[in-house]
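The structure follows.
Only a single protein chain was left out; the remaining protein chains are all shown in position.
Chain nomenclature is as follows: A and B, assigned in order of appearance, with residue numbering initiated at 1 for each chain independently.
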Amino acid sequence: MRVIRHIAVNVFKESVRDKVLYNLVLFAILLMAASYLLSQLTAGQDIKIIKDLGLAAMQLFGLFMAVFIGIGLVSKEVERRSIYSLLSKPIRRQEFVIGKYVGLVLTLAVNLAIMTVAYYAVLGYMAWMAGSWFKPGWEAPAMDPALLKAVAMIMLQLMVITAVALFFSTFSSPMLSAGLTFGFYIVGHFNADLKHFEAIIDSRPVVYLARALYYLLPNLAPLDVKAQVVHALPVPAAYLLLNTAYAFVYIAALLTASSFIFLRRDFK
Amino acid sequence: MLAIQTTDLSKDFPVGFWRPRPYRALDKLTLEVEQGETFGFLGPNGAGKTTTLKLLMQLLYPTSGRAEILGRPVGDVGVKRRIGYLPESPYFYDYLTAEELLSYFASLVGYGAAERRRRVSALLDEVGIGSERRLQLRKFSKGMLQRVGIAQAILNDPEVVFLDEPMSGLDPLGRREVRNLILSLRDRGCTVFFSSHVLADAEALCSRVAILASGRLIASGKITDIHAFQVRGWELIVAHLSGESLERHRARMRKVTAIADRQYALELPLEPGPDGLLRDLIGEGAHLVSLNPTRESLEDFFIQQVGQQEPR
Partner (left out) sequence: MRPGRPWVYGAAITLLMVVAVGVQVVRGRTYGDTALDDRLLYLRSGTVAAKAALSFDTLLADVYWIRALQHFGNDRLRPNIPGRFELLYPLLDLTTTLDPDFVVAYRFGAIFLSEPDPGGASRPDLAIALLKKGVRTTNRWEYYYDIGFVYYWNLHDYTNAADWFRRGGDLPGAPWWLRTYAAVMLTKGGDRQASRFLWQEVLQRPDTNEWLRNTAQMRLLQLDALDQIDILRRAVSEFQRRTGKLPERWRQLVAAGLLRGEPVDPSGTPYTLNFATGEVNVSGYSPLHPLPTEPR
């Protein structure tokens, strides 16, 4: 645990030094500029649009971070051979893999937390500006705490994607890893179609194959509750709990596989 | 208990993408290094030195054979606590300072915060990194990185240190510093296993050497014991040597090179020894400048060895 913690902290430190957090500035500017422009445009519904925009931006920024840092975590160390001296220290390779993962998740969590604060600040400002005229027409209050549910689900998605990126980067090149990880993200959102393949195709084996893929590939669509939350529709706690359980188990499987591959790997 | 022991250690790398065939990088290496020894691992580039070191660090897994450090199989975390390793042309994290890097590694070894600070500061002094220690490593020169690499290798007061080409990339002053560092490690009782392609490094430091070419061990033992490096003759340098006496004794010399006016470098065969000739020359008015035994150079030896290898 000590080793994992130290490796994780080092990942966080490096990404902060690498100016990864600059994206937060971009996020804040985007959100503020958008809210200013939209307030000129739409009839009292700008708050809904800001909510959508903020959540979408968090997810997109997080996705790019997860993929591009995630694939670099291991492959960069191998490519630059910094791993040689690291692995000669009294650590296990599995601890290296898990430490790297925890470090990136930590970085993402801090990032998302800061974005959430900025998000609520903009929403609060919008509510203050709007005065009492529009508010009765809103589906939900501006600084709706339920939005945190969507943020939490975004975090879960990013954690899964990070694990996918790490998995690929233990055995393939950075470019290929990036492509595959984005592919998994997209598939993860279309997954539900695979389950209903029999509606399109008549072949039994193909349907079974599609069904198997549905269960094996990461299923991210159910983790996307942005629309529900923005429209103040109910999102039961049990549903969120199931999503969390799914994500954690899936991540555990990916990390186990990553550790195994990494453990047996030669560093030429 | 031996510090390092390998038994028939071999490593194949697959070559070619479509139908990979094994390429043997290391062939049945059997080696024993006693504790407290300073052991030179010599060979030209591509001989398999780095592969051997990576096998000992378990960065590679052997195709066959066994390797043990301090009586335990390599890769054992307990063993890793007692050793240090300097990779060839080391590279670390761009965005950490030298101090932070060493502190990070020290934390992985398991030292507490106060102990870390003390060790890191002392180590950086020892390898000669001054105020640069607060600089991010991406601003470091190759020589400076080499020093950081050595510092991290001896961070945990190791019992065995593995150094892969510790002198490469260093200027003459740096080479001398590393040499002194290795000597001080030896004095502390630390086993040093280092690779090099420069014989002079080994001659100055090592109690024993092993010579590797094309993945095979071709000689090992004390430098003076290795047949290839035994005295082959003598080099005699004399001044004030007259032309007549040079002519008179020419048959007793293998080769004559004029260095300056009436000053010559004379190569003499091993037998019958330089004594008689030296006495005669001095008797005829020459002055002795120096007398040295000559050995075959490592380079000559490699060229000769590679020439003997059957083509692959």
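Everything below uses one rule, namely that a contact is a pair of C-beta atoms (placed from the backbone, for glycine too) under 8 Å apart; a residue touches a chain by one contact, two chains touch by 3 or more.
Keep in mind that this is a model prediction, so the values were computed, not measured.
Just one of A:111, A:181 or A:243 touches the chain that is missing; which is it?
Result: among the candidates, A:243 touches the missing chain.
Of A:16, A:29, A:175 or A:216, which residue touches the hidden chain?
Of the candidates A:16, A:29, A:175 or A:216, A:216 is in touch with the missing chain.
With the missing chain put back, one of A:6, A:100 or A:226 would touch it. Which one?
Answering carefully, the residue with contact to the hidden chain is A:226.
On chain A, what residues meet the omitted chain?
38, 41-45, 48-49, 52-53, 56, 59-60, 133-134, 136-137, 139, 186, 189-190, 192-193, 195-196, 215-216, 219-228, 230-231, 233, 235-236, 238-239, 242-243, 245-246, 249-250, 252-253, 256-257, 259-260, 263-264
As a convention for this text, only the chains that are shown with their structure count from here on.
Considering only the defined contacts, which chain B positions touch chain A in the complex?
13, 54, 57-61, 77-78, 80-81, 83-87, 90-96, 100, 104-105, 107-110, 136, 149, 152-153, 162
Which of the residues in chain A come into contact with chain B in the complex?
Per the stated touch rule, the residues are 2-3, 6-7, 10, 13-14, 17-18, 80-92, 264, 266-268.
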